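What you see is the complex with one protein chain gone and the rest in place.
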Amino acid sequence: MSFSYGERFRVTLFGQSHAPSVGVVIDGLPAGIPFDMDAALAFMARRAPGGALATARQEADVPEILSGLVNGHTCGAPIAAVIRNTDARSGDYAGFLDTPRPSHADYAAFLKHGAFHDVRGGGYFSARLTAPLCFAGAIAIQALAARGIALGAHLYSVAQVQDTPFDPVTVSSIDFARVRAHALPVNDETILPAIQQVIEDARATQDSVGGIVECAATNLPGGLGDPPFDGVENRLCRVLFAIPALRGVEFGAGFAAAAMRGSAHNDPFLYENGVVKTHTNHHGGALGGLTSGMPLLFRAAFKPTPSIGMEQDTVNLATGENVRLSIMGRHDPCVALRAVPCVEAAAAVALLDMML
Amino acid sequence: MSFSYGERFRVTLFGQSHAPSVGVVIDGLPAGIPFDMDAALAFMARRAPGGALATARQEADVPEILSGLVNGHTCGAPIAAVIRNTDARSGDYAGFLDTPRPSHADYAAFLKHGAFHDVRGGGYFSARLTAPLCFAGAIAIQALAARGIALGAHLYSVAQVQDTPFDPVTVSSIDFARVRAHALPVNDETILPAIQQVIEDARATQDSVGGIVECAATNLPGGLGDPPFDGVENRLCRVLFAIPALRGVEFGAGFAAAAMRGSAHNDPFLYENGVVKTHTNHHGGALGGLTSGMPLLFRAAFKPTPSIGMEQDTVNLATGENVRLSIMGRHDPCVALRAVPCVEAAAAVALLDMML
Amino acid sequence: MSFSYGERFRVTLFGQSHAPSVGVVIDGLPAGIPFDMDAALAFMARRAPGGALATARQEADVPEILSGLVNGHTCGAPIAAVIRNTDARSGDYAGFLDTPRPSHADYAAFLKHGAFHDVRGGGYFSARLTAPLCFAGAIAIQALAARGIALGAHLYSVAQVQDTPFDPVTVSSIDFARVRAHALPVNDETILPAIQQVIEDARATQDSVGGIVECAATNLPGGLGDPPFDGVENRLCRVLFAIPALRGVEFGAGFAAAAMRGSAHNDPFLYENGVVKTHTNHHGGALGGLTSGMPLLFRAAFKPTPSIGMEQDTVNLATGENVRLSIMGRHDPCVALRAVPCVEAAAAVALLDMML
Partner (left out) sequence: MSFSYGERFRVTLFGQSHAPSVGVVIDGLPAGIPFDMDAALAFMARRAPGGALATARQEADVPEILSGLVNGHTCGAPIAAVIRNTDARSGDYAGFLDTPRPSHADYAAFLKHGAFHDVRGGGYFSARLTAPLCFAGAIAIQALAARGIALGAHLYSVAQVQDTPFDPVTVSSIDFARVRAHALPVNDETILPAIQQVIEDARATQDSVGGIVECAATNLPGGLGDPPFDGVENRLCRVLFAIPALRGVEFGAGFAAAAMRGSAHNDPFLYENGVVKTHTNHHGGALGGLTSGMPLLFRAAFKPTPSIGMEQDTVNLATGENVRLSIMGRHDPCVALRAVPCVEAAAAVALLDMML
């Protein structure tokens, strides 16, 4: 069941980087839900390749709807959508089955699938599969918005450059809109030059950089989640780790909480205009695996793009020799950048599945 | 399906802190697997309450086997085991339904379940449910050991006190045995006094401290995992977040990877005695959602115990007033301490499910 | 996942005929649902052994509640219940691993589990596991009744003796009550002597007889079901075939429909007091995998009890010889008789899972 997620809002991905298509089947939406294709395309454009700081691969990424939508509304049947792979250049990847790229899936995929693994463009391990994930996310985001729920993410950090975090208590759709209005998805516009610089420096030296994406969702009802195994955190992690290059997820104060005392970390309750709130939000909107009604807040750490132009050590599985490898191809110097909408999409998919 | 995990090794938990029992049903083991009850009890004793640094609650935690084992071997039927709750003192918890404890599940559970939530001892949100999880883990650990796989965890940090991390490349069962021989599960015995001190200080001030647990598994075959949604990381997270107080999980270099360049973070492959290895192990044994054959390595961050003796702010849901609360009861000043075997158990359950 | 059923009302069975216990974990009921233990015991008594026409095995079959119920109400945690096996006589079964009983699961279980299969009393293939299924069914029946839904089954036939079928259009809880008031669960009291006679005759000749159980559910809302793979019929079959000795299931006109013309089989719609009904109910309340609002009606065919006293041919797997076998033990001459409440329980479990 590796390509399917969800119990009520069920997302099934398919495709490889250099197959005819990537795509998605989305099952579980009730009939009669309006779907705004323009909004979906605008959302998907945020992860699409292109731009000075991303890969040069150019693809329109316009999903073709095969089923499930009639006159702009769901009809109760699964929504199937395909996105054609139109700019795949398989020649770039010849040989990676024999000489696996360091810190890529190539070698592990060879162990799992043998010589029949489709290594071109990384096969199904490619970030290309985040395109249909984002389409599913776009649908989920619209369904969540209809329930008053907003979510947004930003580049919490790139390499050592830190963005201003969301305020865990007051974060709102105003913040999300501001982030989206910037040239890159940052919370504090003044750090844009520094982020652009650190990414440019990496690219110029045929290197790459990692980054952290912070995401918040607001106006969620309290009590959502099915602990112990399907609590909010379990479910979010299960979808988030479908995004390539993710190495860690933390909620609320996260790893910093481990260095705190209870008296400092605990979030006391209080009535505010008749509504139960917490003074602080170290818990990140999730207590005991359930939403608390406070903003849901988590961070996702992405490793630096493993595809770098610099020469590296690797092995030749055919000859059994240690060899040197230079990866040409077209690569994002910072996957965290394009991961921002992917994190939003993954969160939306997990949250909607909990709400239906 | 919140109380069940797994596709092939399927674990279903049940119970509340103050119900007659907690327990577990384990489905999916083939017939004929020997089961060593003494080893299981020794493993479970590592999480059992008691000891100077833990809660004063005293329970034998000896599981009674109801089915699935005949003459010390599995028979193909599910293994059901119950652990009686013999030292529950419900009086300690009266009132938490009305005055939810800060950073506990009480309030979120009230939103989900209403007044019928069993708040006594935290109900099913209690760490008491890690007892049957550890029993399932003990079974999984034995089944993994039969396949040559070892795993172990230690206290990577408590508050600001840092233990020596496992070496990501050379970590082995020798390290795991050393950790288990210490009075507390630390890698470097010399930090024991510092850890004991910081926990004692927290207890003495009616406060608590957080901590990080690091876990490794060795000798795993490469190519295990079913990305995108059931990769190694997705599956581990789904089980790990069943452990109360967990706030984050990271694999390999984890959040630190986000501050690195690709040239530093990438783990070059090399042949070592004819076997493919990596020089370094920033990837933590998982690439593209699959095991790589290198040691699997992750860290889990636990918040400080939310139950503290110091007076705190909260609300009275019955009267609609802001009130003050002192939590008496019997509590661990550092949940990370007893979480060490729970992390091992969770990892074992997830790994065995992938291997069957 | 073989011992678990359901997405929202999730039933996990465990136990073997001669293990310490059989039992069940029931996950998914919201908190605050009242539970009537006396009604559950009365329901379970209908399948309990004993009586002139059933096995002589005597067990009280009183489930002990381990979790999930507080003060007679659900609390949102799984309900776990165990039923002790108090009258198991393992000596009766020695040897069936080597000399499998014809038309029993012994041989197939040996192929699956090998010599470690718990053959005593049939192990987990025993009808004994219908005791916890009936407990789950009792809970489901109460939850359905709270939604106005009633269900009931009767002995449609035993050997060649035919009971009067339920009227597919007018069947109601009045019929169900009448059936339950009889000494055996028949619709037409006048056939009781004939049924008793045919069962007695089988017993007297150390033989057994098969039978068909007909079941109806009334007042179901229309539109329930999730075709194509989780429609009403798919789901009912998946639970029903957990009852031993079941060989077929048909809905509405069932196999007879295959001999009909569309003009005779189609059920025309009409308004009756402003409500859409059908003149006839050949469709058995299910159209396209969805409930139609008419009574749900199906029949389940049970083979004759395979355990018969007459000497039979079989093999000795240890010696590789053809041998003769006489089965002593204590057996029901007609499993269909005790299957009546099991069919009701299975149907209730499937229907409630669709409704939650």
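A, B and C label the chains in the order they appear, each numbered from 1.
The definition used in the following text is that a contact is a pair of C-beta atoms (placed from the backbone, for glycine too) under 8 Å apart; a residue touches a chain by one contact, two chains touch by 3 or more.
All values derive from a computational prediction rather than experimental measurement.
For the chain that is not shown, the touched chains among those present are A, C, taking the whole complex. Between the chain not shown and the residues C:G152, C:P306 or C:P341, the one that touches is C:P306. Along chain C, the points of touch with the absent chain fall at residues 1-5, 7, 13, 100, 102-105, 107-113, 124-125, 129, 157, 159-160, 202, 207-212, 221-231, 233-234, 237-239, 241-242, 244, 246-255, 257-263, 265-271, 274, 276, 278-279, 282-284, 286-293, 299, 301-308, 310, 312-315, 317, 320-322, 336.
Along chain A, the points of touch with the absent chain fall at residues 1-4, 7, 10, 12-16, 19-23, 25, 27-28, 30-32, 64-68, 70, 73-80, 82, 109, 112-118, 123-124.
By definition in this document, only the chains that are shown with their structure count from here on.
The set of chains in contact with chain B as well as chain C is empty. Judged by shared residue numbers over all numbers used at their interface, chain A and chain B contact each other through mostly the same positions, with over half in common.
Superposing the C-alpha atoms of chain A onto chain C requires a rotation of 180 degrees, rounded to the nearest 5. Using the average of C-alpha coordinates as each chain's centre, C ends up farthest from chain A. If you average the Cα atoms of chain B and of chain C, the two centres end up 40 Å apart.
In whole angstrom, the spacing between the mean C-alpha positions of chain A and chain B is 26. Among the residues of chain B, those in touch with two or more other chains are 1-4, 7, 13, 109, 112-113, 124.
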